[in-house]
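Heads up, one of the protein chains got dropped from this complex, but the rest are sitting where they should.
Chain naming follows the written order as A and B, and within any one chain the residues start at number 1.
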Amino acid sequence: MGIVKASDVVYEYIRRDDEGNVEGITTAVDKVSLDIRQGEFIAILGHNGSGKSTLAKHINAILTPTEGTVWVDGMDTSEEDKLWNVRQTAGMVFQNPDNQIIGQVVEEDVGFGPENMGIPTKEIWERVEESLRAVGMYEFRKYSPNKLSGGQKQRVSIAGVLAMHPKCIVLDEPTAMLDPSGRKEVIRAVRGLNQVEGVTVILITHYMEEIIHADRVFVMDRGRIAMEGTPRQIFSQVEKLKELRLDVPQVTLLAYELKKRGVALPDGILTAEELADALSAYY
Amino acid sequence: MSIIVDHVNYIYGADTPLAVAALKDVCLQFPDGQFVGIIGHTGSGKSTLVQHLNGLLKATSGHIYFDGEDIYDKDYDMKKLRSRVGLVFQYPEHQLFEVDVFSDVCFGPKNLGLDKREAELRAYDALRRVGLPDELFYQSPFDLSGGQKRRAAIAGVLAMKPDVLILDEPTAGLDPKGRDEILHQIKQLQTQTGMTILLVSHSMEDVAEYVDRIIVMNKGSVLYDDEPRKVFRHYKELEEVGLAAPQVTYVLHKLKEKGMNVDVSATTIEEAADTVLQALGRR
Partner (left out) sequence: MLRDITLGQYYQTESVIHRLDPRVKLGGTLLFIISLFLFDHFAGYVVAVAFLGIVIRLSHVPFRFMVKGMKAIVFLLILTVTFNLFLTPGRELVSFWKLTITWEGLALAITMAVRLTILIIGSSVMTLTTTPNNLTDGMEKMLKPLKLFRIPVHEVAMMMSIALRFIPILLEETDKIMKAQLARGADFESGNIFKRAKAMVPLLVPLFVSAFHRANDLALAMESRCYRGGEGRTKMKPLVYQKRDGLAYLCIVLYLALSITAGRLVWMWI
C-alpha cells in the first residue's frame, strides 16, 4: 500500500435552506480511488467545484468519507484515535496565506506545529531552522508575517508543515492568490521539498503550467477522476482538456494547432524550448 | 471624458521615516473609449495609480485632469468624480453587504441621490450587462458562487453609469473558466457601451488579446506604454522586471534565433500558427 490510498471514496453533504430544511444532497466526491507511492509528486487539476479541494481535505482527515476508505500511511482516517497521527503524517497548506499563519514572528509560526506535537524545545529550534532553510526563508525568521509578500508567506506556511516532519504534504491551491513571481517561488519550494527532502507532494491547482514537473496528474471533474497520466499524456489530449474547461498552456495550444494544420510534431509538448526544437528539426 | 495624468508623484507615509515613493513622475493620457491594460507585479504602483484617478489617493505632487478640469481644484466635486470614474477593487465581492444582490447593486446609484425608480432601473441594467441570471437577483449575495459574487460586485460599480471603468485585477483567484468569462464580458461591455476601460493585471497573457494598449508599470514608473505587440518586443526586459510576455512570443523568438523567418510580433495562437506555417512553406 502506498502512502495515501483511497478506495471508492464518496463524500456527500446535505444542503439546507434558511429554515434548516433539507434541500438536497450534493455529492462532492464520487467513487474516487487512487494510490500514491512514497516520494511521488502528484498534481490534481480541476476547475472550481470539481471536488479537488474536498478530496484533499480527506487526506488530512479534516473530512472523512461518507462511503469508502482513505488510508494515510496505513492508517484509516476515519478512526478517531489515529486523527493526530494522520495529520502529522500528511500536512496541509491552504490557499489564503494570511489565514493560516498563527505566529506573530516567522520562526514562532514554524514552531507552532512541533509545539503542538510536544517536541522538546531544543529539537523545535533545530526543526524550525532546517525547515526555514529548506524553503529559503531563514533570513526572514525574525520578521513579522505581515511584512512578507504573498509568496514568502506561503513558503513560511510550507515550512510550518515541514517542521512537523510529515511524509506527505497536501497543498490546496497554494498559488491561487499569488502573482506570477510569487507563484514561481512557491512552486520552486514545492519541487525542492519533493526532490531534496523526499516528501510526497500532492499539489492541487488549476494552473496547468504548475503540473509540468509532476510524476502523475489526476484531472477531476464533477467529483470523479476524469483523466489520469503523466503530464505529457495529459497535455496531449487538448480537446478533452478544453472540454473540462481547463487552461491549456499557449505552447501546447500552438503545437496542437500546427499539428492540426499538418505539421508532424510529437505529442504533448510542454515548453517553449521543446516546441522550438521540434519545429527547427522539421525546418 | 479623457483623463490626463501630469507629472504625478506619490509618496507613501510621507511624514514618517518609512516614506516610500510609490509613484514617480507618472505622465499618462487616457483618451475616450480606449481599452487599456495596466500591467505590473505586486508593488509596481499600478493599484496606487488607479486609486489616484478617482481621487481616493491624492498625489504628493502633480496634477490630474478629468474632462479638462483639475481634480485637485479646491471646489472640485470629488463625489461626482467617483461616480464618473468607477473603480472596481481587487476581490470586489468583499464589499457586498446588502440582504439581496439587487439592493446591493442599488447602493451606488442611491448614493448619487437618484430616486428609487431610476436607481432600480440602473441596477437592473447593470446586472444584465454583467451577465448575471435573473433568478439570482433576489438571493443573498453571500450565497452566490465566487464568479457570480464578482459579477454582482462589478455591477455595483457599473450601476453608477461611469464614463470610465477601472478594474483592479478582476480575475484574481478565479479559475481559468471564470477568468475567461469575466474578461469576455468586460470586452463585450466595452464594445457595446464604448466606455473607457482600464484593466489592471499582473498577467500579460490574460489581457493581450483584449486590450488596445498596454502600460507596463515598474517601481512606480511607466516602463512601456504602447500597443501590445510592440510592448512584447521587449520580452527580455519584461522578464527582468518579473513579468512575462505571452508564451508564443518566446517560441517565435526562439525560432527566429534558429534562423527561421517568422514574424515575432504575433500574439495569438492563430497568428503564430500562420507565421510558422508560412516560414516552413517558404523553405
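Annotations for the structure displayed:
Assume contacts are C-beta pairs under 8 Å (C-beta built on N, C-alpha and C of every residue); 3 or more make two chains touch, one makes a residue touch a chain.
What you are looking at is a predicted structure, and each value in this text was computed from that prediction instead of being measured.
Considering the full assembly, A:112 is the residue among A:112, A:143 or A:282 that touches the omitted chain. Of the listed positions A:35, A:98 or A:243, the one in contact with the omitted chain in the full complex is A:98.
Although one chain is not drawn, the whole complex shows that of A:5, A:47 or A:87 it is A:87 that touches it. Screening B:58, B:94, B:116 or B:230 for touch with the missing chain picks out B:94. If you put the missing chain back, the residues of chain A touching it would be 60, 62, 84, 87-88, 91-92, 94, 96, 98-105, 107-108, 111-121, 124-125, 128, 145-146, 160-161, 164. By the touch rule set out above, chain B reaches the unshown chain at residues 51, 54, 56, 79, 82-83, 86-89, 92, 94-97, 107-108, 111-112, 142, 156-157, 160.
Everything below uses one rule, namely that only the chains that are shown with their structure count from here on.
For the pair chain A and chain B, the distance between mean C-alpha positions equals 30 Å.
In the complex of the two chains, the chain A residues touching chain B come out as 47-49, 149-150, 176-177, 179-182, 206, 245-247, 249-251, 253-254, 257-258, 261, 263, 272-273, 275-276, 279-280, 282-283. On the chain B side of its complex with chain A, the touching residues are 41-43, 145-147, 172-178, 202-203, 205, 242-244, 246-248, 250-251, 254-255, 258-260, 269-270, 272-273, 276-277, 279-280, 283.
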